[in-house]
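Chains shown are a subset, placed as in the full complex.
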Amino acid sequence: MDQTNPMDWIQRECTLAARPRGFHLVTQEVLAALPEIREIEVGLLHLFLQHTSASLAINENADPDVRGDLERHFQQMVPERAPYYQHTLEGPDDMPAHIKSVMIGSALSLPIGQGRLRLGTWQGIYLCEHRQHGGRRHLVATLLGKKFPPG
Amino acid sequence: MDQTNPMDWIQRECTLAARPRGFHLVTQEVLAALPEIREIEVGLLHLFLQHTSASLAINENADPDVRGDLERHFQQMVPERAPYYQHTLEGPDDMPAHIKSVMIGSALSLPIGQGRLRLGTWQGIYLCEHRQHGGRRHLVATLLGKKFPPG
C-alpha cells in the first residue's frame, strides 16, 4: 500500500439530456463530464440520481434489443393502472416509475484504475428513464481516489 | 483538487426502531445519528443493514400513498406461500422477505456536499421492512470525507 499520495475528492453536478421512457446508454455522456477520471490511479466513481422516477444501472453496451427487452419486461412486471395503486394523480406512469426506481436503484459505484473506469468489455452505464416525459435528469458525481504520482 | 485536508472516517452502529411490514421514511432518524455530516465538505455516507429480511432504498419523501403502493406491489410480485418455496419453517413472510431484500439491497451510498446529504428535493431514505415483526434493525453507517478547512 502506497501512502505517499493524499486522497482527492471531486464532486460535481451533471445534467443528463432528456430522453423518452426506456433504458438508455449514457457512458459517453457521463465520461465527458468527468475528465478528471484520467488523473486517478486508483479510486471510485459514485453516481447519484437526484430523482425518484428514474434509475442507474450497468448492463450490455452492444445490442440495442437488450435495452428494448428490458423496457418491455419492466412494463410487464410493474404494470400501469394496477388496481391497488392509490398514488395516481400524477399520471399512470408515475407510480410504476417509483417502483422501478426502488428496484433498480438511484446510486451506482464504479471502480477506477489507471485513469479509466474498470468496466467489463460489454458493460455500459444506463440511465433508466421510467417516465414518459421525465425531462433532464440531475446527477451528483463524486470522484474519490489517489492521483498518479507527479512526474 | 485540494490535497491539504486528510481523509476522515467515522463508523458507527445505529439502531432503527421496530416498524411493521412496509416502506418507512427514516431520513430524520438516520441524520440524527450522524451529526458529523455537518462537518464534511465533500464525502460519502455508506449505510449497511445487517439483516437479510429488510432493505434500504431511496424514494419519494412526500405522499405516503407511494409507500403504501410499494408495499402492495411488492406483496403481489413476491407472494407469500408460492408453491415452489422450500424455506418455509420461519413463517410465510420469511422467504418473500429474503427475495425482496436481494431485489432492493442491503447497502446504500449517498453523496455528502457542504455539510449535507445531497438528496434531491423529493428524495428520502427508506427502511423497507419485509417481516411482520422484524424488530429493531441494525445499521453500520460509514462516513468518509474531507472536513471543512479549519477557521
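Labels for the chains are A and B, by order of writing; each one numbers its residues from 1.
By definition in this document, a contact is a pair of C-beta atoms (placed from the backbone, for glycine too) under 8 Å apart; a residue touches a chain by one contact, two chains touch by 3 or more.
Remember, predicted model here, so these are calculated numbers, not experimental data.
Asks: In total, how many chains does the complex have, if 2 are shown?
Replies: When the whole complex is considered, it contains 3 copies.
In this text, only the chains that are shown with their structure count from here on.
Asks: Using mean CA coordinates as chain centres, what's the gap between chain A and chain B in Å?
Replies: 19
Asks: Within the complex, which stretch of chain A touches chain B?
Replies: That would be residues 6-11, 36, 46, 48-52, 77-78, 82, 84-87, 95, 98-99, 101-103, 105-107, 109, 138, 140, 142, 144, 147 of chain A.
Asks: Could you please specify the touching residues of chain B with respect to chain A in the complex?
Replies: Interface residues on chain B, with respect to chain A: 1-3, 6-7, 23, 42-44, 57-60, 63, 65-66, 68-70, 72-73, 76-77, 103-105, 108-111, 113, 118-123, 126, 128, 144-146.
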